[in-house]
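The complex is shown incomplete by one protein chain, all other protein chains being positioned as in the whole.
Right, subunit A next:
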Amino acid sequence: MKEVNKDENKERGKGRSPISSIPLPTIEQVYCNALQKNDNEKKIEEENKSENEVLRNEMCNAYKFLVNYAYFEPNFEWLPMELLIHIFQYLNTRDLQTAGLVCKRWFDTTQYFRLCKKILVHFQIFKYSDTAQPMNYFLSCTRYFPNIKFTIVKFTPKNDAFWDLHGDMIEELSFNSCIIYKPEFLRILKSCPRLNYLCISRCDDLYKSWNIMKKSNGTKMIFSKVNTLKIHETSLLTKPIFNFMITSMPNLTSLNLENCFGSMKARERTEILDSIIEYIERQAKQIKTLNLLNTQTDLIFLEKLAETENLKLDELRLTFNGNIPTIGKCGILLLIKAQNNLKIFDLTDSKGLSNLCLMEICKNISTLRKLILTRCWLINDVGLREVRKLQFLEVLDISSCDRVTDLGLLEGLIPQGKKFFKLKELYLGLLPYMSILAVYRLSQQYDELQVLDLSGSSNSINDEAIQMIFRYQWKLKRLNLDCCAKITDFGITGYSEHSELGNCKNYVPYNLNNLKDLRYLNISGCYQITDKSLLKCFDLPDLKELNISRCHNCTEVGIQSLIKKCPFIEQLDMSECSRHVTDSTIEIVTKYLTRLEILKLNGCDQITDESLESIKFNCKYLKSLFIRRCRFIINNNPFEVLKNVKYIYN
C-alpha cells in the first residue's frame, strides 16, 4: 500500500521524493522488460527499427534517472543511519522527540539505544492499571525505554503487561513517593534482568509491608547487574531489609543512603549503621561511591570507615555534625587521611567541619575535582586559602560559608594573582563579606566558567562587576543573580544616558547578549531592571529556564519582546511581578512559549480565570503551575480546567 501511495505522490509531482520511496527499476529489470517485449514482438520489431530506438531511449532515460536523480540527490531523510545518529546525539530530549516526528526513518534512528538512554519516562500521579491510561499507551508500542521513573503512583497487583513487554530493556528504575508493596516490587525487579540502577525514595509502604507479607518460597533472588542502589528519605529501613537488598545485589559499586534514619530510635540506628559498615568492610574493593548526606552517622562509624582496608572511594558525600575536631584521633580526620583518592567530596551541611578539616582535605586529597562545602559555617579564610593546593579542582561550592571574605577567596583561588585551576563551576551564593573586587578578579581570571552562582551575595555585584562577567564569561550556561538588587539596566545593557562610564571615550560596553550559550538565568529580585533591558538584550536563543520574579518594573511590553526572543523557555517564573502581569500578558506568554513545562505566577493578583483558559488552550507540555495568592482566580478546582497539568499549587 505504502509504495503505491508514494508512487502517486511522485506522479503528482510533489517536490523531490526520497530515493527509496520510489520503486526504482534496476537496470536488469529495465533490460528484462525490454527483452520480453523483444520476444513477443520479435517479428514486428525486426521490420520496425524505430521501435528499437524507442527501447533504447527508454533505457537511456532509466539510466539517466539512476545516475542523475537517484545517486546524486542529497536528501537528509536518507542520510546513512550512522550519520543521522551523529547529528541526533547533539540534540536534547525535546528536540530529539521533534526530530522523531519528522518522518519514520528519522523516528527509527531516534530509537538507537544510545540516543534512547538520554530519555527518561516519568510516570506521575495515577493509580497503576494495565487497562487505564497512561500504561495502556505503552502496551502497544515497541519503543525502547531504558529509564523509567514513577512518582506518586499507586501500584496494584496483577498488572504485569507493561513489565512483560518492556522489562527486558529497562536499565534504570526509580520509585519516588509511591505506594508499592513487597510482592509487586519483587515481581517488577524480577522482570527487569538488565537493571543496573535502582532508586527508592520515600516509599515507606514498601518497608512496612516487608515483614507482614509471607516469605516467598525460599528461592534466592539475585540481581547481578545492579551496580547503583539508592535508598532515600526513610526511617523504616531496618536491618533485615538492608540485608536482603545487599545480598540480592552482590555487585554494587555505588551505595546511596541519603536522608535516612532521621526519626529512628538510637538503638535501631546503631544496629543498621553496624550492618552498613560490615557490608562496606566486606565489599571494600568494589565500592567506589558512598553517599550518606544528611544521614546521621556517629564517631565510631566514621572511624571504622576510615580504618576499612582496601576502601578507595572515588566519590564520598556525607554530612558531619559531630564534635568539632581538634588535633588528635578523630573520625573525620582519619577518614580524610585514608580516602586520599577522592574525585568528588561533598560535605554539604556539615556543621562540624572546621578549618582544620579543610586544611587536611587540601593537604591529603590532591586528586579532588569537585569540592562542595555548602553551609559549612565554620569555614573561614584560614581554611579556604589552602584550596590552592587542589590543582585539579573544577567545581567549588562555598555557598553560605558566610565567614569567608575576599582575602580567602583571592588567596585560595588566585594564588600569586594568576589563574590557577581549570575551574568550570563556581558557587558563591550568600556570602555577605565577599566584595565586588573578588567577583571582578575571579571573572577576569577564570574565563572558562560554565556555571556561576552569586545568588544572594548582593554586596559583591554591581553594574561594573556584571559588565566584567559579560566581558569574560561568554561560556556561561547557568547564571544565578538572585537578589543582586544593585544591578540596573546599565549593567545589563552596558548603555546609559547618565552614567559617567557610559560617556567615557575608551569604554567598550558589554551586554547580556554576549552570553550566547546561557541556558539558565535567574534575576529574581533585581528590581532595578526595567523594560529597557528586556527590549535591548535577552537575545538568548538557548535559554530554557528564566526567573524574573519580583522584577516589579518589567511591564507587558518588555515581557512580550523577551519571550519573542527566547521562544524555547521551558521554565518561567513571573511570581510577584504583580502590577504588570495581566490576563493579556499570560495569553501572549502561553502563545509564544510552546514548550513551557513549569509556570510560576504566585502572587500575580491581576490575573483571573481567563488565564487558566489561555493556559489550557496553548500549553501542551505544561506539568506544573503555581498560582498561589492569585486572589482573582476564583475557580477552586483548576484541575478540572487543566486536565493535563499534573501539579497545581494554589
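Keep in mind that, in the parts below, a contact is a pair of C-beta atoms (placed from the backbone, for glycine too) under 8 Å apart; a residue touches a chain by one contact, two chains touch by 3 or more; residues count from 1.
Here, contacts and distances are computed from a predicted model.
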Chain excluded from display, named as in UniProt, from "LANO_0F06612g1_1", "Fidgetin-like protein 1", "Cytoplasmic tRNA 2-thiolation protein 2" or "Skp1-related protein": "Skp1-related protein"
Identified contact with the non-displayed chain, of A:118, A:486 or A:616: A:118
Hidden partner chain, touching residue among A:87, A:132 or A:266: A:87
From A:475, A:552 or A:565, residue that would touch the chain that is not displayed: A:475
Selected residue (touches chain absent from view) among A:97, A:224, A:251 or A:391: A:97
Positions on subunit A contacted by the hidden chain, ascending: 2, 6, 9, 14-18, 21, 72, 74-77, 79-80, 82-83, 86-88, 90-95, 97-104, 106-107, 117-123, 134, 137-138, 140-141, 143, 147, 475, 517, 541, 567-568, 621, 644
